[in-house]
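Every protein chain but one is kept in place in this view of the complex.
First chain written, first letter: the chains are A and B, and each begins at residue 1.
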Amino acid sequence: MSARTRRRLLARGALLSPLVLFLFFFFFVPLFNVMRSAIYDPVIARAFPVLSRSVEGWDRAGPPTPDMQEALIADLRGTTPEVLGDAVRRLNGMSSGFRSLMSKTTRALEAAPDPATRVDLLAVDARWGDPLRWQAIVDNLSPYTDRFLLAAFDLERDSTGAIAAMPPERAANFAYFTRTFVISALVTGLCILIGLPYAMLAASVRGRQRQLLLAAVLIPMWTSILVRASSWFILMQDQGLINGALIGSGLSEAAVPLLFTRTGVVLSMTHMLLPFMVLPVFNVLVAIPGNLMPAAAALGANPLRAFWHVLLPLAARGIVSGSLLVFMTSIGFYILPAILGGPAEQLISSLIAMYSTKAANWPMASALGLILFGITSMLYVVFGRIGTTPARRN
Amino acid sequence: MLRLWKLAFGLLAVLFLLVPMFAILPLAFNDSSILTYPMTGVSMRWFSELVEENIWRRAILNSLIIGLSTAVFASVLGTLAALGLRGSTGRLARFGNLIFLMPMVAPIVVLGVGMQLMFTRLGLNNTYLGVIIAHTVISVPFVVISVSAALAGIDPALERASANLGASPRATFVHVTLPLARPGILAGAIFALATSLDEVVLTLFLGGAGQRTLAREMFAQLRENLTPVIAAVSFVFIVGTVCLGAVNVFLRNSRRFRAEGPAE
Partner (left out) sequence: MSATTSPAGTAPAHPTRPHPIIRCDRLSKSYGTVRVMENLSLDIAPGEFISLLGPSGSGKTTLLMMIAGFEEPTEGAIWLDGRRIDAVAPFRRNMGMVFQNYALFPHMTVAQNIGFPLKMRGTPRREIAGRVARALEMIELGALADRYPPQLSGGQQQRVALARALVFEPRVVLMDEPLGALDKRLREQMQLDIRDLHRRLGLTVIFVTHDQSEALTMSDRIAVFNKGRIEQIGTPDDIYDRPRTRFVAEFIGETNLLTGRISGGQLRLPDETRLALADGNGAGEGDEVVVSVRPERMRVIAPGTMPEPGANRLEGALRDVVYLGDHLRLQIDAAGQALVVKQPRAGLAPQPGARVALTFDAADTRVITS
């Protein structure tokens, strides 16, 4: 390597490293935190370090071994109240009654402060004889857990450790996934339905007309998402412009509910994402030689067949990348459904936000986030293979 | 017949695209305190409320602090990186695209969760710095793209000419490369500013009561009490967008970079 190339490499490194480091710390580390927090939950392991070393030899079905009882007592004595409190809260969430059981037990231990005194747990409370209690602790002793990832799909491990469906009254997460996919698919479909002819139209005209059509796509892209959301809000009110027009023209007798409905959310999301469909398709279409359609017509294809056999296959690449872009963006939508949708239109992002900001259930939020991120990344990889430049985020 | 259909479709589609942009704007001048049509009279009261009411003034100030800082951070980091990636091919270029453009596609709420987990530990939650960092992360790709495009558009012969005429690498950078890349850098900074001004989710996750930006305040008001100030803010946003867009167009068409035909 010559001195000159080495200098050039060094300069490159020096220029690249600030952003690489910045993104490493403030983009990749946070994402890594999400991954870790989705599968790493040390709350219980931290509270019961001794117990985690003495569970071997227990058959899960029978009463706890004397070793285990000793270990639990040692842990209850050795762990700080804060750490124990976290663990008890977590255990109580999984099987109720733990809080009272634990406080009763710790009180009993405080009454016998000498570690040498033997305390019989079963005598303190008969519930300690129930293997299910012990299972709840033992199964969560490992800091690594698939519990939250399973819960994202409304699954859990039953008493034997096998994966099973959650009881319906607790199953609430997976519905968000199906809803997100249904709404995103609807939006993608609508975008194709409007965007393809729009792009064809823009590609078929020239000069001022083309500029106008493209500007109509680009201006919304440049406009604040909040302004667009507010505008839709005004349009879709019961006494808003759309209903005013419907009633005024006699198309409808009474106001059609739009705000806080699926129709409204899908409509506004389509509006938001239409540019991401139009632009890739338009780019592909303008690259097609202008005389192909007339050529097909000259060869005897009627317009519909020419469209089906000539134009559509050529435009397919644009449609696929546009669809990926639209779908990928819409599954991450948060703001529009939050403003324009009712409870039944909230997508995964809202669920994640709910778990993290309201319920402070970080592992659950992280597990859902990890799955959403995984899906998006896969779509992005496919999109990158097909190759068009990524456009603006939502 | 086909032409008629084309015309009708084009008109409807353009209406669909543009009406939702502007439907709210007239309400900024409505004198009713309910955010809805029909208009009952013309008034500027919502604009005066926007600049006089404490929460809105605070929000405007916050938006400016955070937006401008983001624009500065993002343009510095993004410009340096674009210079580092310049002329690279193969593995380095792929690496750069992968790393630097990824913040554009990561779901924003997921990023919010991750940053919140981390910022809590670093004590950055509910601080300006935290929000600025978060906004910089998601706006830096625009700067990288914009500056890279500007750099790719510079004829390498110009820098050779500069060296040939006696300019040291430093002087070449200062007198030739940087001025030629400036429109791209400014466009990137504008993109970053616009991204920050419009950002809600990360601000929601990471900012406290002290960092409520205009966008964040608008989001809250839209969900809670629909004050017509929202329409006034929308009006300001649209005017701002138009101005920034005009600056961008002006930069691109800047007189001295454009051929105006032979002078003879």
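The rule is short, and it goes like this: a residue touches a chain if its C-beta (ideal position, glycine included) is under 8 Å from a C-beta of that chain, and two chains touch if they have at least 3 such contacts.
All values reported here derive from a predicted model rather than from experimental measurement.
Trainee: Counting contacts across the entire complex, name the shown chains the missing chain touches.
Mentor: When the full complex is considered, the omitted chain touches B.
Trainee: Which listed residue (B:R57, B:R94 or B:R160) would be found touching the missing chain in the intact complex?
Mentor: Only one of B:R57, B:R94 or B:R160 touches the chain omitted from view, namely B:R160.
Trainee: Can you say which of B:A134, B:V176 or B:V236 touches the chain missing from this structure?
Mentor: Of these options, the touching residue for the absent chain is B:V176.
Trainee: Tell me, which residues in subunit B touch the chain that this view leaves out?
Mentor: So the residues of subunit B touching the unseen chain are 155, 157-158, 160-169, 171-172, 175-176, 179-180, 255-264.
Basically, only the chains that are shown with their structure count from here on.
Trainee: How many angstrom between the C-alpha centroids of subunit B and subunit A?
Mentor: 25
Trainee: Once bound in the complex, which stretches of subunit A touch subunit B?
Mentor: Answer in residue numbers: 11-16, 18-20, 22-23, 26-27, 29-34, 37, 194, 197-198, 201, 204, 212-213, 216-217, 219-220, 222-235, 237, 239-241, 244, 268, 271, 274, 303, 328, 331-332, 334-335, 338-339, 349, 352-353, 356-357, 362, 365-366, 369-370, 372-373, 376-377, 380, 389-390, 392-394.
Trainee: Where on subunit B is subunit A touching in the complex?
Mentor: 2, 6, 9-10, 13-14, 16-24, 27, 35-37, 76-78, 80-81, 83-85, 88, 92, 96, 99-118, 133-134, 136-138, 140, 142, 144-145, 194, 197-198, 200-201, 204-205, 215, 218-219, 222-223, 226, 230-231, 233-234, 237-238, 241, 245
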